[in-house]
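Removed: one protein chain of the complex. Kept in place: all other protein chains.
And then chain A:
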Amino acid sequence: MRKCKVFVGSSHPELGKLVCDRLGVEPAPCTLKKFSNGETSVQIGVSIRDEDVYIIQSGSPQINDHIMELLILISACRGGSASKITAVIPQFPYSKQSKMKKHRGAITARMLANLLVMAGADHVVSMDLHASQMQGFFTKPVDNLFGAPTLARWIRHNISDWENAVVVSKNPGGTKRVTALADSLKINFAMIHTDRRRTQDQYSKKKALKQSVNEDDEDDNIVSEIQTARIVQGHVVDDDYPAKEQAVKQDASHLERQAILDSDVLGGSYDAGNSDDEDEPTSLSQEKLITLVGDVKNKVAIILDDMIDKPSSFIAAAEHLRLNCGAKAVYVVGTHGVFSDLCLESLTESSCIDKIVVTNTYPIGKERIEKYADKLTVIDVSPIFAECIRRDHFGESISVLFDSLAAIE
């Protein structure tokens, strides 16, 4: 490709290499390092005057360093008279902070969008933005690619009984994403809702409702199944589990931070459980009710989300599907495998999860992939990004990439 340079940031060099290989270009030479005082240093080793520049930088565990590196790279390319600068950000960092929670929250994703545009980005390419409304944060064009076609192909090729599988959303906020995948695979979907347990009575009521539903509507398609169970400390428990809340031993630092988050001065709990998609329990000791709407009995359940970040809700959902609802197998599928902390360890340890499938938008260390290879599958999405860059460079439409993989096969 003439008049085109692809720079690969240090967050995810493997993905950048794959994209470059696919495009048949070498990554443009640049030196990315840090000064001894910790400041990020960028040197661009090739002329970019009047060229079409693509910079590939994803989220990573050193997130702020890599954001600064990206901003400095963009700014250096702008200063070096590049004609057009496209930031390719497979996993957009801070995308969960895309709305104001409670009062006085930061909309960091919008600020980051402003920072990118200010640094000099003319175009942004990302994949499965946590909320597609985020495209509106930018004053420049944004192409939000989809991981669903890639995931759908994997499901078709690797799950033997996929025609009878059920795609499950682990929270109401993700239902749209789940129905889209279910539609494209032409299979059923189900939804899980987790709410804070208020009284024992309410649970009994729901239990009674469930039984009545089961008795009355054997073959009714409308309310096919409602399954409710209790979660204590992030795990599904039996009905006769003591209701008394258990004191959980937590280390001091955790308690302290929890205190900041929960204290009244901060206007109650910072990340209240009622937000639609950030459903991580603020305190694991709290007892909750988990409800499945839909039927997964003797079927393969595919829990789909855009990001696999924290494990607890996935594990709770998987346990509920497997132990209470009779699912044959449980697959956890997501576009961005962020796996913060010990997430991957906890997920692979859970006996209720049969496989974890993610794409390579977010860097997962090679050792980790090999270590958990029996359960973890990482799908390569570099062809989509490569094709997007190629089409963008030649001014062709990229909408064919949204629905199918036909363009890259």
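As a working rule, contacts are C-beta pairs under 8 Å (C-beta built on N, C-alpha and C of every residue); 3 or more make two chains touch, one makes a residue touch a chain; residues count from 1.
Quick note on the criterion: contacts and distances are computed from a predicted model.
J.: Which choice in "Trafficking protein particle complex subunit", "ribose-phosphate diphosphokinase", "Phosphatidylinositol glycan, class S" or "Diphthamide biosynthesis protein 3" gives the name that UniProt lists for the one chain left out?
T.: Record says "ribose-phosphate diphosphokinase".
J.: May I ask which residue of A:1, A:25 or A:115 touches the chain that does not appear here?
T.: Residue touching the chain left out of view: A:115.
J.: Which listed residue (A:37, A:160, A:351 or A:397) would be found touching the missing chain in the intact complex?
T.: Of the candidates A:37, A:160, A:351 or A:397, A:37 is in touch with the missing chain.
J.: Specify the residue from the set A:14, A:65, A:195 or A:345 that touches the hidden chain.
T.: In the full complex, the listed residue that touches the missing chain is A:65.
J.: Contacts of chain A with the missing chain: which residues?
T.: 35-44, 47-48, 59, 61-65, 67-68, 71-73, 75-77, 79-80, 93-94, 96-97, 100, 103-108, 111, 114-115, 118-119, 257, 260-261, 263, 265-267, 270, 309-310, 338, 340-341, 343
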